[in-house]
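Excerpt of the complex: some chains, original placement.
Order as written gives the chain letters A, B and C; numbering starts at 1 within each chain.
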Amino acid sequence: MKRKKPSNIKAKQSIPATERQTAKDDSEMTALALQRGNLSPAMQAYFAKCQEKLGFVPNVLSAYAFDNAKLEAFVAMYNDLMLAPSGLSKLEREMIAVAVSSHNKCYYCLVAHGAAVRALSGDPALGELMAMNYRAARLSKRHRAMLDFAVKLTAEPWAMEEEDREALRQAGFTDRDVWDIAAVASFYNMSNRVASATDMRPNSAYHKQAR
Amino acid sequence: MKRKKPSNIKAKQSIPATERQTAKDDSEMTALALQRGNLSPAMQAYFAKCQEKLGFVPNVLSAYAFDNAKLEAFVAMYNDLMLAPSGLSKLEREMIAVAVSSHNKCYYCLVAHGAAVRALSGDPALGELMAMNYRAARLSKRHRAMLDFAVKLTAEPWAMEEEDREALRQAGFTDRDVWDIAAVASFYNMSNRVASATDMRPNSAYHKQAR
Amino acid sequence: MKRKKPSNIKAKQSIPATERQTAKDDSEMTALALQRGNLSPAMQAYFAKCQEKLGFVPNVLSAYAFDNAKLEAFVAMYNDLMLAPSGLSKLEREMIAVAVSSHNKCYYCLVAHGAAVRALSGDPALGELMAMNYRAARLSKRHRAMLDFAVKLTAEPWAMEEEDREALRQAGFTDRDVWDIAAVASFYNMSNRVASATDMRPNSAYHKQAR
């Protein structure tokens, strides 16, 4: 029996640059026609700092920029949850972000926070696993318990009970950590939906980061 | 054929006050042991104002009060979404809050925001319908479209597409209104989960309000 | 940072009485155009008794009254299940009714039987919890086991097995009690669907009962 050769995956049926999925993602950030509002000096400085350190302003911030009060509220909550002192490392918070976003299939958050997991961990496959199926990852008991709680809270919030909190405590988390896991998972249940409702596009730069 | 009399629903099998569901709801606000943090003057004033105008501090605020920065971020976002100028009336925003919380079966938010719908509308049954099944309510096309969007965004955020936004525009909503509907629905997808994850109890006073 | 005042929930955007959700609920009981049939003397007496003791005839009875045989069969089964001697108290049977109706989001049954739970228990919040999420209630092991069985039977009848019956026996229920729990839960899976299929409206009087 004569067999076909294995597929040569380098043989491209290449899509022209102007038709690529990222072609407009840095200019048409959402499906809503909302004009940039007047930003406060604090927000202007924040955008400048993003530009300087990341090379771009994350599109989620640009999306909120039609209204300075909304932008400030979002930034304050985001920065507190993801960057303030916590029993959870920044990487752990990003892992929660991606696992939650995977359940909700949120393109924006999977791309942006998948990049963060890759960068913070130095383990690109960890970012892929959080985005694809966290159950297939080789996780410590701590991380598995953390993500089981976050994903159950995402999928069936009505079924959360004391035994779910107790499982976190058994894995070494304090009550304050339980709050933080819950709060980060809950925040992405909000962000995922704002992004999905508005067809928010991730900055094209995220795709190549930390591969 | 001899038949039994109709049930006399006044014949109580009464539960003693100390065993009622609300017995500890005003003192044990969540299942997490978190100490009250130091509140900023702004937050102290805010709590005082709640006490003065509502007669109590909503338990969600007390729950966040273990950390002033988290409390401030929550209050800022909540007040902006629910009280700031918008193409949506305050009642409409509360209707979204309750319909979303119904999908997520969040006891805290159903009780607290169900009371708000009753109070703002003067139509207690409207509050019940938002909590039980918004599809059974007699709604204007505007309100039905608004809630269909909010509940779909809650149930299957991955399936939101241009046609969902277009349905809102057809019902008379602007792009800014679309943002606000999405943002309010998304916020309660966060709040519902923080409440469910921590077993947050609603203040007992809500139950009797505006019946 | 200047903050907005807490919402004053007494500031109504009041809905006129003629547009309230209950406006027609006592006259247009279902979405089907069915003429009242000839009632037997037994059923006429039963309706008179309802009027005398409750102040109204429950709309579900009026809905069935287009055909006396159907009405009699429904009344016989309802009265046997909810009022006949059983190892389950009347309150327990009403708790099952509401928890099942919550899963099925049946407006009629949630309103009518939610009132019954409030009245029988003297604990209005218990009625709310059965309607919103029984898992958030502070329940005895007996009641939790009873409702877990009833709601699983509602949600995934195909998955019921000996271990589910055994869990009831472990919680102190006899085999006859198991039948009664199953029969009441099953009955509301029928009633919920008749009500939802016909858009049956609850009598407006239920809303204010036993708050």
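Keep in mind that, in the parts below, a contact is a pair of C-beta atoms (placed from the backbone, for glycine too) under 8 Å apart; a residue touches a chain by one contact, two chains touch by 3 or more.
Since the model is a prediction, treat every value here as computed from it, not as a measurement.
Displayed in place are 3 chains, all sharing one sequence; the entire complex defined by the structure file totals 6 copies.
FYI, only the chains that are shown with their structure count from here on.
The most centrally placed chain, judged by C-alpha centroids, is B. When chain A is fitted to chain B on its Cα atoms, the angle of the rotation, on a 0 to 180 scale and to the nearest 5, is 180 degrees.
For the pair chain A and chain C, the distance between C-alpha centroids works out to 43 Å. Taking the mean of the C-alpha atoms as each chain's centre, chain B and chain C sit 23 Å apart. Those residues of chain B in touch with two or more other chains are numbered 76, 84, 105-106, 199. If you check the complex, the residues on chain B that touch chain C are 1, 3-15, 20-23, 25, 42, 46, 49-50, 53-54, 75-76, 79, 82-84, 89-91, 102, 105-107, 110-111, 115-116, 119-126, 128-129, 131-133, 136-138, 199, 204, 207-211.
On chain B, the positions that touch chain A within their shared complex are 31-34, 66, 69-70, 72-74, 76-77, 80, 84, 104-106, 149, 153-154, 157-158, 160-162, 164-165, 175-176, 178-179, 181-183, 185-187, 189-194, 196-199.
Within the complex, the chain C residues that touch chain A are 133, 135.
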